[in-house]
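Encoded as structure tokens, the structure appears first; notes follow it.
Every protein chain but one is kept in place in this view of the complex.
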Amino acid sequence: MQRTAEQIEQDLLRPVFHTSKKYWVAVAFATSLFFAGVAAFCYQVYAGIGVWGINSPVFWAFDITNFVFWIGISHAGTLISAILRLTNATWRRPVTRCAEAITVFSVLIGALIPLCHIGRPWLAFWMIPYPSERRIWPNFRSPLAWDFFAIATYLTGSTIFLLLPTIPDFAAIRDTATGLRKKIYRVLALGWQGTPRQWQRLETAMHIMAIAIVPVAVSVHTIVSWDFAMTPVPMWHSTIFGPYFVAGAIFSGIAALILTMAVLRKVLRLEEYLRRIHFENLGKLLLTMSLLWFYFTFAERLTTWYGNAPPEMVVFWDSIRKNFAPLFWIMVFCNFLIPVPILGIKRLRTITGTAIASCTVVVGMWLERFLIIVPSLEHKFLPYSWGTYRPTWVEDTLMAASFGFMALLYLLFSKFVPMISVWEMKVGLQPHGGVPVATAEGEHHGLVLEGPLPTDVVE
Amino acid sequence: MSHKWGMVVDLDRCTGCEACVVACHAENNIPTAGADQAALGRAKHWIRVERYWEGDFPDARIRFQPVLCQQCEQAPCEPVCPTYASYHTPEGLNAQIYNRCIGTRFCANACPYNVRFFNFFNPQWDMPLELQLNPDVSLRTVGVMEKCTFCTQRIKAAEIQAEAEKRDLKDGEFNPACAQSCASKALVFGDLNDPNSEVSRLERSNRGTKLLGELGTKPNVTYLERGTWEDAKNG
Amino acid sequence: MQRRDFIKISALSGAMATLEACRSPEQQLIRFVPEEELIPGIATWKPSVCTLCSAGCGLQVRVMQGDAEVVRRGQYGLMKMGLAKKLEGNPQHPVNLGKLCARGQAGLQVLYHPDRITHPIKRSGSRGSGEFQEITWDDALKELASRLATLQSSNSANSLAFLARPMRGQRRELIERFLKAYGAPPAVWYEPFDETVLRQANLLSFGRAALPTFDLRRADYVISFGADFLGTWNSPVAQSIGYGEMRQGRPGRRAKFVQVESRMSQTGANADEWIPCRPGTEGTLALGIAHVILSEKLAPGGPTSPAGSLEGSRAGSVIAGWSAGLPDFAPAALEKQTGVSAAVITRLAHEIAQTGSAVAIIGGAPLAHTNGLFSALAVNALESLIDTGRDQRPILGFMSEPELGDAAQSAVPLQGSLASLNGLAQAALLGQPHAPQMLLLYDANPIFSAPPGVRIREAIAKIPYIVSFGSFIDETSAQADLILPDHAPLESWLDSIPESGSFQAVANLAPPAVAPLHDTRAMPDVLLGLAHQLGGDVAKALPWTTFDALLRAAFIPLRTRGGSINKKTDDEFWSTAQEQGGWWSDAPTAHAAGAQGGGSQGAGSHAGSQPAAATSSLVPAAKHAPMAPAAPEFAGTPAEFPFHFLPYVSQAFGDGSLAHLPWMQELPDVLTTAMWSSWVEINPKTGERLGIRQGDLVEIASQQGSVRAPAVLSPGIAPDIVAMPVGQGHENFGRFATGRGANPLSILAPLAEHQTGSLAWAATRVKLARAGGPEQAKLILFAGGMRGFPHEEEPR
Partner (left out) sequence: MKALYALYPDPEAAQRAVDSLRAASTELKFDAQQIVILSGEPHEGYEFTDEHATRRPYRWAVLGAAVGGTLGYLLTTLTQKSYPIPTGGMSITPVWTNGIIVYEMTMLGAILTTLVVLLAGAGLPNFKDGITDPEIWTGKILVGVADPPENSQAELATRLRQAGASEVKQFAGISS
């Protein structure tokens, strides 16, 4: 059945106007997780960060693992949607917004973690460059200072990138809503009218943002990798880390995106918008990244193994044969052995299939970060000073809280903003899916809204 | 004349008696971690005597190796600090400025010698043990890194004294607590800018090596390898 | 802990003490008038004496002004006073030349220990319940005095027993005089690791009943039989100073150091060659080396054999078959017995013969076998054969005694201290006539440190009245009825007479470095006070009112002896002695060495002052029949108890008397890197055989009982040996030591060295079994790795 602009309007704005009980349950759950984390953090500040399992020499563990993990997840959105915009892949339309939302929120969380993990959180603001009475500025040689700038830029950029296209949708809600909601959205819409000039400027701006955000995203995760690569620590001090981390980040990002889409699809009844084609295309991307990840991992390990430098080999063997071997091989399964067949075989590349693959990838990529950080710190150059690490309940709670916080932000966002860009969907209705004939290569899947529903949707 | 403080550790003299360890605790107000924290790997020893086994019974041998901050000239710990808390003094020491430190622990990871220590909690002394605390050395609060300072308080005191007396510092006029307590003179401290100081003389020894020298950190601590009876006999 | 607390501790000024002092009404803040004038922030160094072991090192105490909560006349309050901040060696002191060992530096924590007894207490609960109540000094002394008086008047004065740790100096003289005048038997001096055997051996070999001094800085070859001379044995600081010199102090001349022992000690770890040898066969091995030298007519010390060498000394003559060239000690014959190959023995002999000046040292475990005396005499004989210096003086020598006033009789009796403790225990247990009715305890803790066979716990339980002068409640003083806490050493007048570590005669002396922190009194002053109250002979024998008066009387005669102090008047001498931290004779020149008693035993036996009393209990060498080789005996059959048990003096805790110091608890043992725990060292192969992994809980059982401790697999120990450090396993010794680890002494068989009767603490056999996993054992190691990059062997 043909979806008209009117139906799109109703379908996509429904979540904004109607709230189910389930929604509130979910919000309550996420909130409680979040506040558990807040409590744990307060306890840590009160008692001293010694309530964590970190020790000498393992000074970083769960904290930085989660930091890298969330910053990695953030590479889903912006990067994907920006690239798809630039390549004018019209199937992107239902995908971009939920992707960009993931980005903004996970960067936010990623940026919070370092603040929790430092010894004196109340002094975190010393990272900010401002003319302080201490007459001392941040040390721009420090990768942490780079982090500060990169993440600040990325957060700003991706937030703008996310919010610009919402303005017209806010306007739509403003015009259809009444009462308080109307007042709120009147402000949010900034007085958007929809004149051709406004549309033109909006699309130009989005185009520039798309161009600008891609290199920023790349730089962010490169710099995160440099937090490690800049130090003379066995298996950290490696030139491959930049691209390795970026690839890993996009990898985990896409996985997170697929998962989120699968959930939204069910919860917000978007079966007719998020269709198999989207999961298939993203699945193909995920497959590519999985292969790329394996390539990087192999390259990194091979170089170490062949070089056979004693300090590095200690970490090498410890992760693949000794204490960390179980985690390591779980990681290999999660990131490669499981997803590749699922995503490689067309028959398995279903919505469920890609979702399962994404699940394993998210787990696997978390493990990857953990395995980069902890084994190396446990085994630095002087064997006498080696140590071991066990997390405590405080760290576990904080980690759970980071997921809770993510869920919470996402839930609230989906309440105020249609998770699929309404006006962009409508553009998809136009002949050639809104693509100027000259550039209509993506036409065959430009408009995916007619014809019977794929079987995998009805259940 | 500006100073460049350095130390020579003669592994042939070191007996592993660990007098230096206790001296350091006493001088620098290093809190005792206690059994539980020590079990977690949080015992603090700014100087430690590392021991490595070589061979098996009955040919087992032990190598003692006192390890303290190497006061690197190109210290990996310094550039990574976002707040300039780990700071390179003009006299070549890797200083840690406690009240600048926000506790990112990045320096500790960057240090290949693992000689930087973190205050996981506020230090604590059971009354009246705190009467022993050295008023010349500040206590470190929770969340900051700390490390060997070459007993900078002693350096400063000696320099001020010398200045008051309008003279240069004499070699061996003062020593860090560890070197002071070392009975077999395995630890020798002094000014590397003074070519005639004992430490400079020993540093030029052909037994001299740098700990993890291959990392290019340019330590100001030199290790003198163990000699053998045969070497000595053959001249 | 919050910031507020932190500010509290960090405030070294009155501010926090004020907060503290306001806790309860009886502690309302009072500020006492300072007893001494100190400039705030300026450190002064005061001389003192280290009393934590018998080496008698000279101290320098860094004193700075601070506010402390103190008790004066029963009143709590704040006082600006000198606080001890750091202990360093006294640079002028002939023994330690400004250096100090780890244990010595921790003496500071004895002074400021949170569990010190701060005032006299009286038992309120049942014996050993640990329940005490506060009591004033007046009441306490009145009670003690009256009990002493009644005991004396009921003419059972000889049922007063005094139990203390061996010491050399005026405290000891005071105690002995008191007991003698009172009519009590001499005091019982007990410590588990006493040196009776070595003193007896040195008397027989060299004519001096004293610990030897080694001038290692001149040595070219050192062969040590079990002596941990760099760690815990004899005068470790002095020996470490010499060691450093002999290693790298002489360009182009580096001595070789060979250590013979069955478990690698801290000292053995520094050896160029480490030779494991069967327990108790060290003497045999030494004679094997001597055999090669004698039979092959190797001329030690090259062509010349200068005067002053130990050649033709009596040391050889006390060994049976020496003159015949020790026919029974051909290396080949010893291989099986000692476990050392003939080739090695021969090579050692040749190496030694080649070098200029060699020295043989024996100490520790070899002496703690039933044949300890034989081993000592054997090594002494070897020493006398090889120690022919390239300069005039041998490396081994003896300190001469400072000639103190008539109060001084500083030699240590040669009766094995286990025997005397045993005597006390038996008397009490069997309720003999004159069984001890009252026991005075000073600085000795036999319940912890005596082997269970002595049954000292039951014995002490039988003694009606026990008074302890201890500063801490330990296993023994917990049994006391009355505790009269002594000052901490740094708060007291101190004196001691080092027995070794220098060739100069040394008499240590120091006034209190800091004012007393608590409501304590110096034990000597208490004794003098009691003597005064008792009156009669006791008062006559001890005419002094304070201990420093006694010290002065003892030291004044030294003024005429030259040495380190050259003063006209007694007062000047007395004050200078206090500033210097004692008196010592001039350093001996090469020739004077003999005359100083520092040199060869020939001179040593005549020179110096050897008070008659000291040698009374000796077996004179002349009367002593030549010593025939004796095989060691062990408690327990090899079948049932396959392992030799080797308890050893711990680097951190000594014989256990320092286990209450947090610094020592957190000091990683340098070989195993263990902290806050006790452990059992076993060979990895043994571990493999018994399925014991690093950190597992193991049980060691002897005939006497069993202990449990975590296992540490160490390549430096023979497969049939199980070693365990002494010091942990206190039931009752302050918050840091109580209930931590296990006490190896508690399973020792009460075997004694046959000739001297001193404890043969290395003669127990044990069996070994895994008793649990790491989680039960809770071994705390400081080191992560044991060797350099272990994974290097991984097959790629």
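A, B and C are the chain letters, set down in written order, and residue numbers restart from 1 in every chain.
What we mean here is this: a contact is a pair of C-beta atoms (placed from the backbone, for glycine too) under 8 Å apart; a residue touches a chain by one contact, two chains touch by 3 or more.
All of these numbers come straight from a predicted model, not from anything done at the bench.
Chemist: Could you tell me which shown chains are touched by the chain that is not displayed?
Modeler: Listed by label, the shown chains it touches are A, B.
Chemist: Touching the absent chain in the whole complex: find that residue among A:T19, A:S32, A:T87 or A:T156.
Modeler: Touching the chain that is not displayed is residue A:T156.
Chemist: Going by the touch rule given at the top, which residues of chain B touch the chain that is not shown?
Modeler: 72-79, 84, 87-90, 218
Chemist: Kindly note down the residues of chain A that lie in touch with the hidden chain.
Modeler: These residues touch the chain not displayed: 4-6, 9, 129, 135-137, 139-141, 145-146, 149-150, 152-153, 156-157, 160, 164, 167-168, 172, 175-176, 178, 182, 186-187, 190-205, 208-209, 212-213, 215-216, 219, 223, 422-424, 426-427, 429-430, 434, 436.
Following the convention adopted for this analysis, only the chains that are shown with their structure count from here on.
Chemist: Quick one: report the Å distance separating chain A from chain C, using the average Cα coordinate of each chain.
Modeler: 67
Chemist: Using mean C-alpha positions as chain centres, tell me how far chain B is from chain C in Å, no decimals.
Modeler: Distance between chain centres, rounded to whole Å: 31 Å.
Chemist: Taking each residue of chain A in turn, which ones touch at least two of the other chains?
Modeler: Chain A, residues with two or more chain partners: 48, 57, 382-385, 387-388.
Chemist: Indicate the residues of chain C shared as contacts by at least two other chains.
Modeler: 1-2, 673, 783, 785-788
Chemist: Which positions of chain A touch chain B when the two form their complex?
Modeler: It is residues 47-50, 52-60, 114, 117-120, 123-124, 126-127, 134, 136, 138-139, 141-145, 148, 227, 230-233, 377, 380-385, 387-388 of chain A that touch chain B.
Chemist: Quick one: which bits of chain C touch chain A in the complex? Just the residue numbers, please.
Modeler: 1-2, 673, 783-792, 794, 796
Chemist: Can you list the residues on chain B that touch chain A in the complex?
Modeler: Touch residues, chain B against chain A: 37, 40-42, 48, 50-52, 65, 67, 76, 79-84, 100-106, 108-110, 112-114, 117-122, 141-145, 212, 215, 217.
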